[in-house]
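Moving on, here comes chain A:
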Amino acid sequence: MNLYWLLILPTITAFALLLGNNLKQVRMIAFGGALLQMVLAFILLFAFWQQRSAGNTAPMLFENNLSWFAPLHINFHTGVDGISVAMIMLTSFVVLSAVLVSWKMDMQYKTFFFLLIFLSIGAYGFFMSLDVFTLFFFLEIAVIPKFMLIGVWGSGKKEYSAMKLALMLMAGSALVFVGLMGLYFNTADTSGAHSFDLMQIAQMHIPVEAQMIFFPFAFVGFGIFTALFPFHTWVPDGHSSAPTAASMFLAGISMKLGGYGCLRVATFLMPDAAHAYSWIIILLSTIAIIYGAFATMMQKDLKYINAYSSVSHCGFVLLGIGMLTETSITGAVMQMVSHGLMTALFFAAIGMIYSRTHTRMVAQLGGLLKIMPFISTVFVIAGLCSLGLPGFSGFVAEMTVFMGSWQNPDTLYRLATILACASIVVTAVYILRAVGSTVMGPVTDEHYNALTDAGWYEKLAAIILIAGIVAIGIAPFWLNQLIAPVAATILKK
Partner candidate 1 sequence: MSEIPLTHILFVSTALFFIGMYGLFTRRNMITMLMAVELMLNSVNINFVAFNKYLFPENLDGVFFTIFIITIAAAEAAVAIAIIINLYRSHHSIDVEDATEMKW
Partner candidate 2 sequence: MFNNINIALVPLLPLASSILLGLFGRKYIKNAAGIIGTAALLVSAVLSAYIAYEYFFVAGKIDNVYQPIIAMQYNWLQFTPSLSINLGIIIDPISVMMMVVVTFVSLMVHVFSLGYMKGEERYATYYAYLSLFTFSMLGLVISTNIFQTYMFWELVGVSSYLLIGYYFQKPSAVSAAKKAFIVTRFADLGFLIGILILAFHAETLDFQTLIQRLTDANSTQFASSASSTFLGVSALTWGLTLVFMGGAGKSAMFPLHVWLPDAMEGPTPVSALIHAATMVVAGVYLVARLFPIFSFDGAALTVVTYVGAFSALFAAIIACTQTDIKRVLAYSTMSQIGFMMFALGVSGYGGENGLGYMAAMFHLFTHAFFKSLLFLGAGAVIHLVHSNDMNDMGGLRKLMPITHISFLIACFAIAGIPPFAGFFSKEEILLSAFHANTLVYGVALLTSGLTAFYMFRLYFSIFWQKDTEVHDSHGEGPWAMKLPLIILGALALLAGFVPFSSLVTADGMPLETHIDIAFSAAPVLLAAAGILLAMRLYKKANETPAKIALALGGLYHAAYRKFYIDEVYAFVTKKIIFNLIGRPAAWFDKHIVDGLMNAMASVTAAFAGLIKGLQSGKVQQYALYFFGGIVTLTILIIYWW
C-alpha cells in the first residue's frame, strides 16, 4: 500500500471538481472522490492488519522516505502506525459524510467542495507524516480553507469567527513552529547533523533543558488546535459560524490534529519534559473538561452546545495524554476517534435541523421527533454517544481514559480523574436538556409540521458516521489493538 495515494487521490479529486459544469457533476465528483478515499482507508486498514498479523513489528509500516529539502535535512517521510491508521479512517469517514451533508450546497459550490477536499489532503498528510517539517506543513495547510469555508459559507458573525479561528490556529502553529525549531537544533546524530525525522529524533536524546523549554511551545501550540484551556475560545465561535460540513471537519478532524500532535511530537519526542509538566497539562485539561461542561449547560444555541461540549470532550484527550500511562494514552486516542465521529454526527444532525427550521435556538425548537423522526433519532444517538452510553464509541474511549488515569496514584491526579468523571454527569444534563427540548416536547411552531425528513444523502451521511460509532462501541478491541501498542512505544521512549 503506497500511502501517497491518500494524497494524490484528493488532489486529483479537488482539481477534477473544477472541471465540473454544474452542481450535479461537481458533487458527484466530490462524492466519488470521498468514497474512494474511504475505500483507500479501508484498504490501508486491512493491509495494516495483514502486515501486523504476518508478524511485521516495525514501528511504522508502509514507510516511504523521499528527500525533499536535502540541505535542511527535510524529507518527505511518510508511514503509518496504529494511531495514524485510526486517524486516517476517521478522516475518510468524516470527509465522506461532510460531502454528503453538503449535497444541496448551491452557493459557489465548486470552491466549496474544492476547499473541503483540500482540507482532507491536509489531514491525511498530517497523520501520515513522519517528518516534523512535513507534519507542520500539513498542519498549516488546513488553516486557510477553514477560514474561507467559515467566512464565505458560514452564518451568524461569520467573519469574526473565521478571523478568530484563523488567528488562534495560526498562533498555535506559530508556537509549534518555535517548538520545532528548538527541537531541530537540539537534535544531533553521531555526525552532528540535525534532523527533522520523527523516528530519528525519537532515537536521540534531546537535552532535558531544551525539552523543558520547547515542550510547552509544542504542546500548547498543538493544544490550541485541540481546545486547550484557556485557548479554546475559537472553538465555540468557529464551530457555530461554520457551515455544517466545515463544522464537521473542524470538530471531527481538525481538533484531532492537535491531539495527535501533542502526542506524536510533544510527548513522544520530549518525554522528560512531558513528565515534568504533566501536572500542568492535567490541571488545564481538567479545567477544560469541567468548565467546558458547565459552560455548555448555559448555551442556548445547538451549535454552541456542541462546540462547548467539544471543549469538554477534547479535554479528555489532553487529560489522557497528560496522565502518561499506556492506558490513558490509548484512551486519549480512542477519544479522538470517537469524538471525531460523534461530534461530526452531532453537527450533521444540527445542520439538518437548521437547514429545515432555520433556527438553532433550543427554545424555538420542539417535538421534532414527530416531524422528522430520522433526523431526530440521529440527534438522539449523537447525544447519547456524547454522554458516553455503552454501545457507542464515547463510552469506550472515556472509560479507557478514566481507567488509565486512575493508574496514576498521585492524589492530585486522582482528584483530576474524579472531576473528569464527574463531568459525565454534567454532560448528561446538557445533552438531555438539548435532546429533551428540541426533539421531544410539544411542537413549538406549526410551520414545522410541514417539514420533511432527511433525504437519502443525509441519511447516508448519518449512517456512515453511526456505523463508525457503533463499530467502535460494540467492538472496541480492534481499535484498542491498533492503538495500545503504539501507546506503549510512545511511553517506552
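Simple rule for what comes next: a contact is a pair of C-beta atoms (placed from the backbone, for glycine too) under 8 Å apart; a residue touches a chain by one contact, two chains touch by 3 or more; residues count from 1.
Criterion applied: all candidates are chains of the complex that A comes from, given by their letters.
Quick caveat, the model's predicted, so the values are computed rather than measured.
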Numbered candidate touching chain A, per complex, among 1 or 2: 2
Complex contacts: residues of chain A adjacent to candidate 2: 164, 167-168, 229-230, 232-233, 236, 291, 294-295, 297-299, 326-327, 367, 369-370, 373, 384, 387-391, 395-396, 399-400, 402-404, 406-407, 409, 411, 417-418, 421-422, 424-425, 428-429, 432-433, 436-437, 439-443, 475-477, 480, 484
